[in-house]
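One protein chain omitted, others in place.
By letter and in written order, the chains are A and B; residue numbering begins at 1 in each of them.
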Amino acid sequence: MAASISLHLIGSAQLAARARVATSESRLVRWTLIFVAFLFLVFFLFMPLAIVFTSALSKGLSTYFAAFREPDALSAIRLTLLAAGIAVPLNLIFGIAASWAIAKFDFLGKSLLVTLIDLPFSVSPVVSGLIYVLLFGLQGLLGPWLAAHDIKIIFAVPGIVLATIFVTFPFVARELIPLIQAQGIEEEEAALTLGASGWQTFWRVTLPNIKWGLLYGVILCNARAMGEFGAVSVVSGHIRGRTNTMPLHIEILYNEYQFQAAFAVASLLALLALVTLIAKSAVEWKAKQENSQPHGRDLTPDHQGFLL
Amino acid sequence: MTFKQRSILPGFGLTLGFTLTYLSLIVLIPLSATFLKASSLSWAAFWHIVTSPRALASYRLTFGASLIAALINLFFGMLLAWVLVRYNFPGKKIFDSMVDLPFALPTAVAGIALTTIYSTHGWVGRYLDSIGIKAAYSPLGVVIALTFIGLPFVVRTVQPVLEDLDKEMEEAAASLGANRWQTFSRVILPSVAPAALTGFTMAFARAIGEYGSVVFISGNMPMKTEITPLLIITKLEQYDYAGATAIAVVMLVFSFTMLLAINLLQKWSSRHHHSGGTPEVVEGEALHAPVYAEA
Partner (left out) sequence: MKRVSLMLALLFALSLSSAAQNVTLLNVSYDPTRELYQDYNAAFARYWKAKSGQTVNIQQSHGGSSKQARAVIDGLEADVVTLALAYDIDAISERAHLLPANWQSRLPNNSSPYTSTIIFLVRKGNPKQIKDWDDLVRPGIAIITPNPKTSGGARWNYLGAWGYAFKKNGGDENKAKEFMSKLYKNVPVLDSGARGATTTFVERGMGDVLIAWENEVLLGAKDLGQDKFDIVVPSISILCEPTVSLVDKVADKKGTRAVAQAYLEYLYSPEGQEIAAKRYYRPRSEAVARKYGNQFPKVKLFTLAEIIGDWQKTNKIHFADGGLFDQIYQPQ
């Protein structure tokens, strides 16, 4: 505000024009920057993506689709969907609970808690697989007990699900914490003062405010859950048709010199990535649109309606 | 914004309780198994393993390559964020959504694809080879893979800050005779610096643990292109669980310290530097106060 007032005070049209020139770059600089950014993306993003699709389609469409009709491929797709189908909802619930506790309240050791939630994100996938082997493996802490009770965790579906949960652990919480923090607590307080119960407040006040961020977190969480390789590889046991996920199936095909089929399955994951990205853009666009409405964050008419 | 006001909200016990339980089950208990395993080693044996020449060489490569990759991402990430926020050009939307690709593409696929491109017969590798640069199967290959992995972080942390940045500040600076570079380095850069630093640290932390994409492109030579996660695998393949765990503990402690630093940094920067766009920023920016006074 101060800046526009000072500009006004100076009152010189000439000066204002000079300011406009000086707040953007010359065409040459602009296009150079765009070009450099473009080159960077070409070398690091477009080319890998292009390799995946050209290799996948190198033997024609019919061979491309044949890669998905194989029973092992189908079972890998099923297992991947199953693991993501369990991991994502669990991490969603966790993300909501954690962000509520962290963003709405102050307590001792909050930074430590946030750091611990973030930890799986930077732990090497190799290590995240290893920790489950050390815990549930036959030579591990709980291994003998599990074996005695005939409970299988690693080298079976539960282990794969656990590893998937671990690597995608922070995604939803990480997305929600800053969002809820920015949201403040006045709206919830108002709702509570007016007699709404805690759950009502959450469902009707908090959730509508965070739904787009929530969806974005879920989308990223899902993409990572389906694509995880390192951690799942350590706990899978690689039993064909049983404990191979899509990324593991890709590795197997690659090791069988079936490069085209490997890339065909990989292209499915790349397609998933692209769909994810499109969905994400749509979510962001929608969220932006809602936020730009005049009363985006204040007590909007429909909120008031609920309160009355 | 005082503690008292906050306390009237319900659900603290329930949500924190659930958070801690879930966190313990999925993360803390399994992690403590690792520390328990490592504690079966004597301190001297532990120290001997984690400071062996090969382990040291792998830390050097892992941390060095991650640092270089994060620096590349810091520079190009800011550039990308700038271009995406400030300029209009055809295909901008596609550019923007592509940035997240490394989050979503399985790392093994990324590794295979990058190796195909950068090995001596690849699309790019053959030209690099003809000018004497070996990209795949060298430390450079490790940097390439880690750059790919960390690409979205700086872009995604800087982007919102740039979007919220008050253009009037730039106009003010310009009207007072600052040239574009001065405006950029004195006004814009300080505002995005905390976000860029966060993105940089996240890219760095992520790169250190990366395995899937690197093993394909690195060449895996002991002492030369062997990353620390591969050393863990190598130890495991020799049934050396204690050795593998010892190195895993070193990595865990480092990751934890890094993340704690990021979180404290974020806390610090949000206290000193409320996210842009609000009047608070203008008031809080000590740098600009004298500028306005002169005006």
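Basically, contacts are C-beta pairs under 8 Å (C-beta built on N, C-alpha and C of every residue); 3 or more make two chains touch, one makes a residue touch a chain.
None of these values were measured; they are calculated from a predicted model.
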Legend entry - Omitted-chain contact residue, chosen from B:Met98, B:Leu236 or B:Val250: B:Leu236
Inset, instruction - Could you tell which one of A:Ala73, A:Ile252 or A:Leu277 touches the chain left off the display? - result: A:Ile252
Legend entry - Per the touch definition above, residue among A:Ile34, A:Val133 or A:Ala163 touching the missing chain: A:Val133
Legend entry - Hidden partner interface residues of subunit B, rising order: 52-54, 115-116, 119-122, 136-137, 215-216, 219-223, 230, 233-234, 236-240, 243
Inset, instruction - Write the list of subunit A residues that the hidden chain touches. - result: 78, 81-82, 85-86, 89, 133, 136-140, 143, 147, 152, 154-155, 237-242, 252, 254-257, 259
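Everything below uses one rule, namely that only the chains that are shown with their structure count from here on.
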Legend entry - Cα-centroid distance, subunit A relative to subunit B, in whole angstrom: 16
Legend entry - subunit B residues within the subunit A interface of the complex: 3, 5-12, 14-16, 18-20, 22-23, 26-31, 33-34, 36-37, 76, 79-80, 82-84, 86-87, 89, 93, 95-110, 112-114, 116-117, 123-124, 144, 147-148, 151, 166-172, 174-175, 178-180, 183, 205-206, 208-212, 228-229, 232-233, 236, 241, 244-245, 248, 251-252, 255-256, 258-260, 262-264, 267, 275, 279, 282, 292, 295
Legend entry - Touching residues on subunit A, where the partner in the complex is subunit B: 1-4, 6-7, 9-10, 15-16, 18-25, 30, 33-34, 36-38, 40-41, 43-49, 51-52, 55, 90, 93-94, 97-98, 100-102, 104-107, 111-127, 130-132, 134-135, 139-141, 162, 165-166, 169, 182, 185, 188-189, 192, 198, 201-202, 220, 223-224, 226-230, 246-247, 250-251, 254, 262, 266, 269-270, 272-274, 276-278, 280-281
